[in-house]
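A single protein chain has been omitted from the complex, and every remaining protein chain is retained in its original position.
Labels run A and B following the written order; every chain starts at residue 1.
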Amino acid sequence: MKKCMYVILCFFIATGCGIRTQLDELTLVLTVGLDEGKDGNLLVYSISPVFNKESKNIYEVIRTVGMTPRNGRSKANAFASGKIVGGKAQNIIVSKTFAKNHDMFSYLDVFFRDPKNSTTANFIVFDGPLKDLMYVRLDDKPRLSVAIRDVILTAHANKQTTKINMLDFRRSSLDRAQTPFAPILKVHKGDLVAGGIALFNRQRKYVGSLSQKESPYFAILKKNVKPATSLTFQTKELTKQKEYVSISIEHGDFSYKPSFRNGAFHFDVHMKLGVIVTELTTYIDMKKEKKKVEKWLAKEIQKQLESIVKKMQKYEVDPVGFGLYARAYEYKLFQKQKSWPKAFAKAKINIHPTVEIISYGVLQ
Amino acid sequence: MMNGIQQTVTHSLDMNEQTLRDYFTKTPDLIYCHLFIGEPKRRALLIYFNTLVDKNSINNNIIDPLLFETRQIHTIADIQLPIGSKSYTTKWEHVIQRVFQGETALFLDGDDHVLLLDTQGWPQRAIAEPQIESSLKGSHQGFIETCEKNIALIRRYLPHQQLKIEETTVGRRGHTPISILYLEDVAHPEVVQELKDRIEQIDVDTIINTGELMQHIEDNPFSPFPQFLLTERPDAAVSNLLQGRIVIVVDRSPSVMIGPMTFITFFQTVDDYSTRWMIASFLRLLRLLAFFMAIFLPSTYIAALSFHYEIIPLNLLLTVGESRERVPLPPLLEAILMELAIEMLREAGLRLPAPIGQTVGIVGGVVIGQAAVEAGIVSNIMVVIVSLTAIASFIIPNPDMSESIRLLRFPMMVAASLFGLVGMVIGFMLIIGHLISLESLGTPAGSPFAPARLRDWKDTLLRFPLWMMRTRPLSARPTQLRRQKKFRK
């Protein structure tokens, strides 16, 4: 018995067993960029770290032209210093023009089909031609891929944009009850700026965007207020002066009630927001006027929320996922709709926020 | 002449002396001391090995009273000597065996009985602090090379009539005396019998050390794991006796053997019971963690670098990538190189006298660790992993177990480099598959986990408060389960 085992063991060692994917021999693609090239071809950029201390750059950018991302990657193998693998991809970036003209989903298939690829990479839309981003020189930041990821994550935490990973993107793409969205990245004066949200329609094509200012409200609609969503309002209505008040939303209770009346969906959205006043450039007597301020804030927030809902309805997209509620509570009627985004465009959405000021800091 | 000693002692002193002189040729340390004793004088012969006896005792307690004996001596039974332990025999076999053990034989002319006097006194070490298993709070007495003293140390803890001692010898030339100690009302008779049968079957020249005896009677000689516990601590031996296990004391060896053991008992120390239970439980968990680290840490590194780079978070991966960048060796070779270096350092330090041992430590730690990284032979992460592994393997309290674990690391590393995590899991499966079929004196070594004995879990991964340990562990198959009453809520 023992001899048998030795023979097997020797055999294993002799054959060398399987093909390893040894770290040293790999080119780790951390960022993949897809852009439209000439003649309808696909431009595939990939950024990977270079560990060699003698090389000047700490990362390399490879640009190839191909029919699909996988095809582009195969071609890129000819340039790279090691076998290209996507297991640690952090960002998948597409340019806005590319996103406008193509169904994103079919191009992203490779990231889901091959189980070795990472599904937690961030999906990002870049405003402008991708080469601006790929060859940007960031002297004060380490690796471009890490920098991109960090910019998106920070901006997301501050609600200046959103974030969506590949898995979530796939989920919202396939689900009939919602449509995908993605954060927008820009290069502004040689620096990375993340802000705003790209909206995709049912066909996974880019149709429009929410601005950086609208992003916090989008986060509120997605019930994503933690940690601290900051908003700033002009107090013109309240104090007749062009002063500002900043609040930060600490927590919120949300309820989405769908109903179906007169051939259209109705959504009653109630939200109770607990806020902290973080900045007041004018004097308001908080003790006395707390109720008044709360009401005014609620109205301001409602105005903003309604405007972005309008915008989404105009584009016929439902990134917030109103459809999920419609499906969960009005299943039969939801199933009857041929296309949820179209039904959503017709839906009536009433948003009733109430604001409660939890504290206004250490000053009166 | 072999015939001579198989027969009995004769009446003639001269013939007896001749028999002895023929038997012991070229034995200068055997002393023949002729005496005339009593009134009227009768010839007597005193023989002993002067290397094995206490000369003071012979001079003062035997020769001195004999010389001044004034009574008439008819038979050897008339001789009165101030020595407590004495016996009579007529068989040469006994005489020779006892003389070899340091006793003194007294022959009287005209009598076929031989008086054997206990005058043992060979060079022996004083009782000292245990070297390998030192303890913080436990007793500072360790076993020494004399069976009697060792039993004395155990007796001091257990003055109870149920502590039974059975003596036997092993080895055709060495006749190593072996004592089997157990609590008769606790230890399972089948287990005791099994052990005695196995010891009886041993047919060797001699047993130099307890470790040899262990290898002769263990259940599975192809197992990497020890199946008996060797300890040099009397308190550990007693604590195991009380759990229903059997202790085997081998003369001339400073460690005693305890069986039947289970796998988890190798992770217990005496200190566990004298510290408070939370701390003891923490230490137990720490040891378990150390066990897994010592086996799996280097192989995890190899598997992650060779197959599963994805599982390393990006920031760590970039660090690893940077530190691996200059290393020309594949991860397996890198790891084996460093692990072997550590093993060599350890082995070198073990055999060297203490002052030079320190030098080895410095050479190893500074020169190999630091310089190898700077020279770009190994990555600094590897050095961290190797040192962590080494520390982890030193935490395992039992040296035998610690060595087995260190050995298992190498096949695991090979498996990891061939099949990554899958190889490691298969390796782990093999270890488990082996462990659950392993037995120590016919009791399963995987207990109390497989077969599960939930009652015994009180003293495994966690050490429950002492007042909750009311029963002896089932894994030792005690016949008397209850250890203490519920005297405290």
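Just so it is clear, a residue touches a chain if its C-beta (ideal position, glycine included) is under 8 Å from a C-beta of that chain, and two chains touch if they have at least 3 such contacts.
Heads up, the rule we're going with is that contacts and distances are computed from a predicted model.
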Name under which UniProt lists the unshown chain, selected from "Iron complex transport system permease protein", "Urea ABC transporter ATP-binding protein UrtD", "Spore germination protein YndE" or "Monovalent cation/H+ antiporter subunit A":
"Spore germination protein YndE"
Which of B:His308, B:Arg324 or B:Lys458 sits in contact with the chain that's absent?
B:His308
Touch as defined at the start, partner being the missing chain; which of A:Met104, A:Ala147, A:Ala177 or A:Ala347 qualifies?
A:Ala177
Given B:Ile83, B:Ile202 or B:Leu430, the one touching the chain that is not displayed
B:Leu430
Contact partner of the left-out chain, one of B:Met15, B:Ala450 or B:Leu481:
B:Ala450
Can you list where chain A touches the absent chain?
5, 8, 11-12, 15, 17-19, 21, 87, 115-116, 118-120, 165, 167, 170-172, 174-178, 321, 324-325, 327-329, 331
Residues belonging to chain B that touch the chain removed from view
307-308, 310-314, 316, 419-426, 429-430, 432-434, 436-437, 444, 446, 449-452
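Convention: only the chains that are shown with their structure count from here on.
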Suppose each chain is reduced to the average of its Cα coordinates; what separation in Å results between chain A and chain B?
65
Residues of chain B defined as touching chain A within the complex
222, 305-307, 309-310, 314-315, 317-318, 320-322, 324-327, 330-331, 414, 417-420
Residues of chain A touching chain B in the complex
2, 12-13, 17-18, 20-24, 26, 28, 30, 49, 51-53, 85, 87-88, 90, 116, 118, 143, 146
